[in-house]
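Shown here: the complex without one of its protein chains, the others still in place.
And then chain A:
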Amino acid sequence: MPPLTHRQPGLQSSVWHSSFWLGLLPAAALLVLLIAPLLRLLLAGFTGEVGLPGAVADVSLWQPWQDDYLRWRVLWSLAQAGITCVLAFVLGLPLAWVLARFEFTGRSLVLRLLMLPFVVPTLVAALGVLALWGPHGVLSGWLGIHLQGTPWLLLYGNLFFNLCLVVRAGVDALGQVSARQVAAARSLGATPWRAFWRIEWPAIAPWLMSGLCLVFLYCFAGFGLALVLGGQTYATVEVEIYTLVAHELQLGQASVLALWMLWLTGAVALVYAWLEKRLAAPTRVEPVLRKAPQGLWQWLALLAALAVLVLVCLLPIGAIVWRALAADAWATLLEPDVLAALGNTLRFSVIALVLATLLGVLHALAAQHSVWWRAAAFLPFVVSPVTVAFGLLLLYPSWTASLPLLLAAYALLAYPFVTKALAAGLDSLPPHVLQAARTLGASPWRSFWRVTWPLLRPALRRGMAFAAATALGEFAVTLFLSRPEWTTLTTLIYQRLGHPGQTSLDQAFVLACLLMLLALLSFLMIEWPAPGFENSQQVAGTDVRPKAHKHA
């Protein structure tokens, strides 16, 4: 955590006071929409009672471990997250090193494109994986094998999202390795490999580990990918919870599973928080200068790295576009239920974005002087949306089909992005500029409006872009809490996937393309900043590790 210096001189005396009032609304939201439903779930799990009709109550807390089938679900959920971490690490570290140390044409473009998977909705990504490797997929048809019914579909989907996260974290971390130390090691005769191992690795390891912790959380608590790609055998606990509620109405068993998920994600989240806390604050070091690759091997390394990126992170997106263009189903865009779903998606996203911005800004301002407030903003990240939605369902049965509840859940899952980006922006505000403005006679309001706000705007925009992408692609909560007439693009795609025939599949690809275009708009908001804001944007952005869609 960077040192918290006097950022708002005019407000110093009332710091505690103002952060309390500012934080009131986000705290209430967290309490009502997250903590209370979770406590309700705990209660249901411990007492075995469930407050909804049609529920079977005779389940024990230990059932997930006594029952072979459920145990397999839990263990597989853990395993697929673990395997993804290993794969992301093995592929991601060399990739990050190459991108951090070599200078080449298009490098900044590659770094920008690395953000692309972050805004791709999960369901779109799942469709992309199917389009490549499914029964009639592009690559599977070409290679003569298809991966449906194997664990590889899900693992590949996991990698699509998480490789970029690891690479991005690795590039950032490698940028903080001191050039002098590396140079010193080299001049003392260390080979590049030894220099990496003794100097660079210790410096970046904690960052990578905390990144991998996040990867584990995303994969473990992920829903959309596992639902579409997992099939009967390789679906995760989150999918099982959804099936138990939506198809079997076995709320007791579902709540026990959700409870175990809560404990397990909680444990991983604790490890993550602990790792983050141990991370040293980034100090200004002279970064290692990037060099153009020299010689055959370095060029090969660069090409191999780019090939891996294309294969894992770009191909699924390309496959969607390709399938959508090849499909003869564009007329579906004019169907009334598609237009209605598009309208719902836009309407819900805009409202959720407004709410999320409100909550996020308040929370970030409140968190300026309090580590606890900062930590609280992570709560919606560590609890899986399926669990949240299920808790809401239990706690407010008469609200199950109410729009305010659905939208509040959207906002809750999206607002931490705003908080995180804005908090990073606030941290990097140069205090002297503000002090200068105040010394020159500007009122607190005027200095905020003329100095602070323009400096913060890029960070806010970035946070809002991620929040918007989250809301656009939201899936888990929508499946749980929505009413049929509130069908969004994501749920409509899922419905089309469940319908018979090539036409429905083609339509799903067209709709996925549309949804991706919408998500792309938020990507452009993130990665193509207006001229003049580039620098502050990057400063504010270094700390943002997006994660929303993983949960969706």
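Some notes on this structure:
FYI, a residue touches a chain if its C-beta (ideal position, glycine included) is under 8 Å from a C-beta of that chain, and two chains touch if they have at least 3 such contacts; residues count from 1.
Everything that follows uses one rule, which is that contacts and distances are computed from a predicted model.
Choosing from "Thiamine-binding periplasmic protein", "Glycolate oxidase", "RNA polymerase sigma24 factor" or "Iron ABC transporter permease", the protein name stored in UniProt for the chain missing from the display reads "Thiamine-binding periplasmic protein". Considering the full assembly, A:135 is the residue among A:135, A:192, A:266 or A:454 that touches the omitted chain.
Touching the missing chain, out of A:192, A:266 or A:397, is residue A:397. As for the chain not pictured, it touches chain A at residues 52-54, 56, 67-69, 72, 135-136, 148, 231-232, 243, 245-250, 347, 350-351, 354-355, 357-358, 361-362, 393, 397-404, 407, 445, 448, 483-485, 495, 498-502, 504.
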